[in-house]
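Complex shown without one protein chain; remaining protein chains in place.
On to chain A.
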Amino acid sequence: MSDSEDAHVGNMEGHGNGLPLGYNDANRAFLQALLSRGSVTFSEGQSILSAILSTTNPDRDPIPSDKITRDIFSKYVHTAHEALLPFDYDIRSTLHQRTRERVWAIINVESDPATQLATVHTPEEILYVNRLLDQMFDTHNTPRMEIMAVDENQALKVARPSRSRGEDGAEEVQTQGGDKGLRASDVLTLLENLVAEGWLEKSRARFYSLSPRSLLELRNWLVETYNDDQAEEGAWQPIKFCDFCKEIVTVGQRCDERDCVTRLHNICQEAYWEGREEKKCPKCETVWSGKQYVGERAVTGTEAYARGHRKSSGRSRRQRDEAEEDEDGEE
């Protein structure tokens, strides 16, 4: 490693030795910081860079977080992205569908046996995650109800592989091989760990959904796996994209016409309508009420849900109220 390039930190004029120009220890530390976190927000990036640059600037002057501008942050992200590409890693960003906060995540462009080995989860747990994703994007994502999230009971239902599923059920049993599934307690532990690892999010109504980081990592996979690439234009597909930002919608609004596939993020709709004369779906021209939901609100927003939970489930009144509060907060 050449030390000469390390002389001036933050100085982007480097010796082009195969790395992005000016690549130095500050960039390496930033990369390690990203690797250790998996994903960062701008404010996390500010505190990371403030810590890095405070130690690497020539006079060792402390640099407060608020002095780290978007430009500085973007420069480091971009450099990290360039440095990672040859290794089939990438840094991509997306807005959090609820909080609108932008999240940058390191993603694996290509998954191979070498990295597969690295998981800290057992093969049974990985097969379970496959079933959980099927629950989210298949079972609980229909033209009528696009929930794309599961509650605990639904997550527990697929603790073990089912014996007969789909039309080609017979074949299915074989693909499961020796998979004995997980015990209920293991599922609960795994779910919490996946939340702590940043792959899942758990809402106050206790629905599990994919985090922005998972969506970034799985974007293409979800489309390939769940969508039918032979389908006609305009046909309903499990994975749909926001008409405004073109990112996957797992939380948002849908067209009031059930057969229409226009979707919008809650966080995008304001800007979307601003540029339009009428609040009408651009495809089918139905008036857009903004009251048809994608995500857990497709369930929790219904009267049936409220009734059902009053009657049968173990969910307490208090929890339901929390859920509703949460949704109010989303808007």
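Heads up, the rule we're going with is that a residue touches a chain if its C-beta (ideal position, glycine included) is under 8 Å from a C-beta of that chain, and two chains touch if they have at least 3 such contacts; residues count from 1.
Keep this in mind: contacts and distances are computed from a predicted model.
Trainee: Looking at what's absent rather than what's present, what does UniProt name the missing chain, "MAGE domain-containing protein", "DNA replication complex GINS protein PSF1", "Actin-related protein 2/3 complex subunit 5" or "Brix domain-containing protein"?
Mentor: Spelling it out: the chain absent from the display is recorded in UniProt as "MAGE domain-containing protein".
Trainee: Decide which residue listed in A:T41, A:Q154, A:T225 or A:T286 touches the omitted chain of the complex.
Mentor: For the chain that is not drawn, the touching residue is A:T225.
Trainee: Touch as defined at the start, partner being the missing chain; which of A:S214, A:T250 or A:T300 qualifies?
Mentor: A:S214
Trainee: Out of A:I68, A:V103, A:L133 or A:L182, point to the residue that touches the absent chain in the complete complex.
Mentor: A:L133
Trainee: For chain A, which residues lie in contact with the unshown chain of the complex?
Mentor: Residues touching the hidden chain, for chain A, are 1-2, 15-20, 23, 25-26, 28-29, 31-38, 47-48, 51-52, 54-56, 60-63, 82-89, 106-108, 110-121, 125-127, 129-131, 133-134, 137-138, 161, 165-168, 171-172, 175-176, 185, 188-189, 192-194, 196-199, 214, 217-218, 220-221, 225-226, 228.
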